[in-house]
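Note sheet for the following structure.
And now, chain A:
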Amino acid sequence: MTLESRIPTGPLHEKWDRHRFELKLVNPANKKKFNIIVVGTGLAGAAAAATLGELGYNVKNFCIQDSPRRAHSIAAQGGINAAKNYANDGDSIWRLFYDTVKGGDFRAREANVYRLAQLSVNIIDQCVAQGVPFAREYGGLLDNRSFGGAQVSRTFYAKGQTGQQLLLGAYSSLMRQVNTGKVEIYPRREMLDVVIVDGRARGIIVRNLVTGELESWSADAVVLATGGYGNAYYLSTNAMSSNVTAAYRCYKKGAYFANPCFTQIHPTCIPVHGTYQSKLTLMSESLRNDGRVWVPKEPGDKRAPEQIPDSERDYYLERKYPSFGNLVPRDVASRNAKEQCDMGKGVGETGLAVYLDFADAIARDGREAISAKYGNLFEMYEKITGEDPYETPMKIYPAVHYTMGGLWVDYNLMTTIDGLFSLGESNFSDHGANRLGASALMQGLADGYFIIPYTIGGYLAGSKLPAVDNSASEFKEAEEKIRSQVDKLLSIRGKRTVADFHRALGKILWDYCGIAKDEQSLHKAKQMIAELRDEFWKNVNVPGDAADLNQALENAGRVADFMEFGELMVNDAIDRKESCGCHFNTAFQTEDHEALRDDENFCHVSAWQYTGPESDPVLHTEPLTFENVELTQRSYK
Partner candidate 1 sequence: MNWFVENISTALGKKLLMAVTGLGFVGFIFVHLAGNLSFYFGKEAFLTYVETLHKLDPVIVVVELLLLLLAIIHVTTGAVLFFQNLRARSTRYAVNKTAGGRTIGSITMPYTGFLILLFVILHLSQFHFIDRAQMTPYDAAVNTFSNIWFSLIYIAAVILVGIHIRHGFWSLFQSLGLNHEKYMPLIRTLGIAFAVAVAVGFAFVPIYIRAVT
Partner candidate 2 sequence: MSSRTINLTLKVWRQNKNNPAGALETYPANDISTDMSFLEMLDVVNEGLTEQGIEPIAFDHDCREGICGMCGAVVNGRAHGHMPETTLCQLHMRHFKDGDTIVIEPWRARAFPVLKDLVVDRSAMDKIIQAGGYISINAGGAQDGNSIPVPRDNAETAFNAAACIGCGACVAACPNASAMLFTGAKISHLCLLPQGKPEAKKRALSMVRAMDELGFGNCSNEAECEAECPKGISITEIARMNREFIKAAFS
């Protein structure tokens, strides 16, 4: 099978318009005859489900949490980009497009990114109309700020809770459709398989997380918006239930998985305290505007920060990158922090942290000014760590944050399985090898509100879809397979808990397939994962029974998939013999320790095809062509 990206022809800025015109339409009277399943209620899923309901389709919307409003999108803090140019500072659709392609280190499709930039404008309008309380200026108009090192102020925000407010906007539209009866919601359900009938996705199997029952749901198309898989690393900034299961099981049914090794690691998170730690909390990047990053010059210096005189501190970012200083991009900051800690200069009890010091900023601007800017972040930090950042420097460390990889989709957001679409973080589409701040929210909403409603119509109108219901044998078979896996997990009753295995897997991935990779350790990781997986299936202890609310069982299923998927990440990392964006292979770097791309050989999307439990996956590549931008090497010196 060849990868058909279905990118429309014609000039970049006309592609989407032309494509919309060329897509077949579903007759309004016929829409009510189509059933669509949407899995996930994050920005992408909720927006899609609500919009498809508005159009008249019958939608069933599933999520793991007890309410659609709790999807992980709720946690996004910083903001959402849009090329509104309200600030009149030179922004444009073209500039947002260009920044995104460049930010992704030229590993994303031009056409997709351009469409995203075009739609960004409509997203803001839609959200304002829904009542999203964006920050405003005194004149009553929308306020913008510059985010993540962008040169223009194009980020819309609602205090530090942008994701929450956007999701509640989408959720409210969704609830409105539930009220009209066009959408039915099924919370506390976990999708465990996609069902394929005659080569098309025609339904899903979910486990009812309250009763433990397996339920089969049939439909004319399935839309997956199940978020990212950062939790493969055990510790990440993602919510606890974030998983790869839904996407991975689609992969096993024939959907290609693209760029699984592209993981973004965020430099400013609260460091790990101990082995019991369950998740990492992101501290806004904006802190680096005023905080100075340092470590002691001497490895192993265990003095309290106040006792280390200035002359014995190493402000390594300022030293190495004099022009950008503490504001170097995420990946550069992360990599350097790890490097310092690897040299034994890390601080705190674990030695896995660097200082982010506000003393100079407070001395310069006064406590008031700093508190006005960062007050709530400082409070959050104090709540978690019990330390007061006004008095003693913050400790920060990088943490897994976002996964650019995901199911491969064409321009219509359809995977390699006909009728199976993937939106939001669960697809690979728009961010290339690195995502810019404030653009994941934008992508999720663009996919959900403005892309899938058109492209799914084109699919439904253009396909022959014989009636299928959930009594079809394909559903029974899928259920049977899941049931036997569940029974297997419950029957092992070994010695190690699920969390224990998850921690072990996370450590392997973090150590060998994290901030910086090299071929040798990747191979080692591959081996270690295989061994761990073997032990998992012999020695895991999953208590309780299947026909019940059983959180250990839920986790066991997810960890089992992470164990297989982790190997896919490693395979992809081994295969990509270059450094690009967040993928940093130490063998490929410039003299300044910048990621060194190999555009000759790796200017492509890597899409992996599952071939069975015993055989290695097969790689397919989609070449990326850049007609509108010039490939450049970035430099932050």
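To be clear about the criterion, a residue touches a chain if its C-beta (ideal position, glycine included) is under 8 Å from a C-beta of that chain, and two chains touch if they have at least 3 such contacts; residues count from 1.
As a selection rule, all candidates are chains of the complex that A comes from, given by their letters.
The shown structure was predicted, so the numbers you read here are calculated from the model rather than taken from an experiment.
Comparing candidates 1 or 2 against chain A, the one that touches it in this complex is 2. Those residues of chain A that touch candidate 2 in the complex are listed here as 47, 50-51, 54, 65-70, 72, 74-75, 84, 86, 122, 124-131, 133-142, 158-159, 161, 164-165, 168, 171-173, 175-176, 178-179, 185, 187, 210, 239-241, 273-274, 276-279, 281-282, 349, 383-387, 449-450, 453, 497, 499-500, 541, 543-544, 548-549, 551-552.
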